[in-house]
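Left out: one protein chain. Kept in place: all the others.
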Amino acid sequence: MISMFLVIGLLNVVTILLCLYRAVVGPGVFNRVAAVNVIGTKTVVLLVIMGYIFERPLFFDIPLLYAMLNFIGTLVFAKYLERGEICSW
Amino acid sequence: MLLVNVIVAILLTSGMFFMFIGAIGLLRFPDFYTRLHATGKCDTLGEGLIIVGLIIYHLFHYPGTSLVTVKLLFLIIFIFIANPTAIHAIVKAAYRRGFKPWRCGEGRR
Partner (left out) sequence: MSRGEKGFGIIVTFCIMFLFWLILSEFFDAFHLIMGGICSAIVTLISHGLLVKGKSQKMLPKFLRLLFYIPWQLWQIVLANVDVAYRVLHPKMPIDPRIIEFETSLRGDFALATLANSITLTPGTITIFVEPGKGKFWVHALAREPADAHLVDKTMQRKVAHVFMECNGPSMGKNR
């Protein structure tokens, strides 16, 4: 079963590399922001699978935290691109 | 035990298939809005399937620490709420800035 998790993890890394093409090339800043958000989501899955490969089932606070950070980072980017400022004090 | 392994394998493979569809859609589609259609949703469903498979694996192979599966369940709920919201935020910012959507018959952007 561990070897199956290794194969799934490697396939995940391949999909992350495919998304990197759009992050580098994509014409304009919006394509790049979307690609970085997608890479963050795929990283969360990779972290959960790694928790099972190394047989440490108490590892799962870290993917939860990274999912929240990724979400808030994308929201801050989108707000800045829309208005030109983040908080209006 | 063999039945549980087969079910987990099927769930993981189908989740990985949907993630590949998301990445290929990001490369193939001709416009910003259509690319977000492919990734934002197939990604969310693929992740949901993979994590459900891992929950089933955990319940049968590590029977002592079952409270950890509740954390993974919270992760699924959070991703189902947060991913579409982030996609909506990016699309709204692009629309306000004047990005025009692609129509049938134009060139790639």
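Lettered A and B in written order, each chain numbered from 1.
Keep in mind that, in the parts below, a residue touches a chain if its C-beta (ideal position, glycine included) is under 8 Å from a C-beta of that chain, and two chains touch if they have at least 3 such contacts.
Values in this document were obtained by computation on a predicted structure and should not be read as measured data.
Taking every chain of the complex into account, the omitted one touches B. With the whole complex as reference, residues 18, 21, 24-25, 28-29, 31, 33-34, 36-38, 40-42, 44-45, 65, 67, 70-71, 74, 80-81, 84-85, 87-88, 91-92, 95, 101-104 of chain B touch the missing chain.
In this section, only the chains that are shown with their structure count from here on.
As a whole-number value, the distance joining the C-alpha centres of chain A and chain B reads 11 Å. The residues of chain B lying in touch with chain A in their complex are 5, 8-9, 12, 16, 19-20, 22-24, 26-27, 32, 35-36, 39, 43-44, 46-47, 50-51, 54, 57-58, 61-62, 65, 68, 71-72, 74-75, 78-79, 82-83, 85-87, 89-90, 92-94, 96-97, 99, 109. Those residues of chain A that touch chain B in the complex are listed here as 1, 4, 8, 11-12, 15, 18-19, 21-22, 27-28, 30-31, 33-35, 37-38, 41-42, 44-45, 48-49, 52, 57-58, 60-61, 63-64, 67-68, 71, 74-75, 77-79, 81-82.
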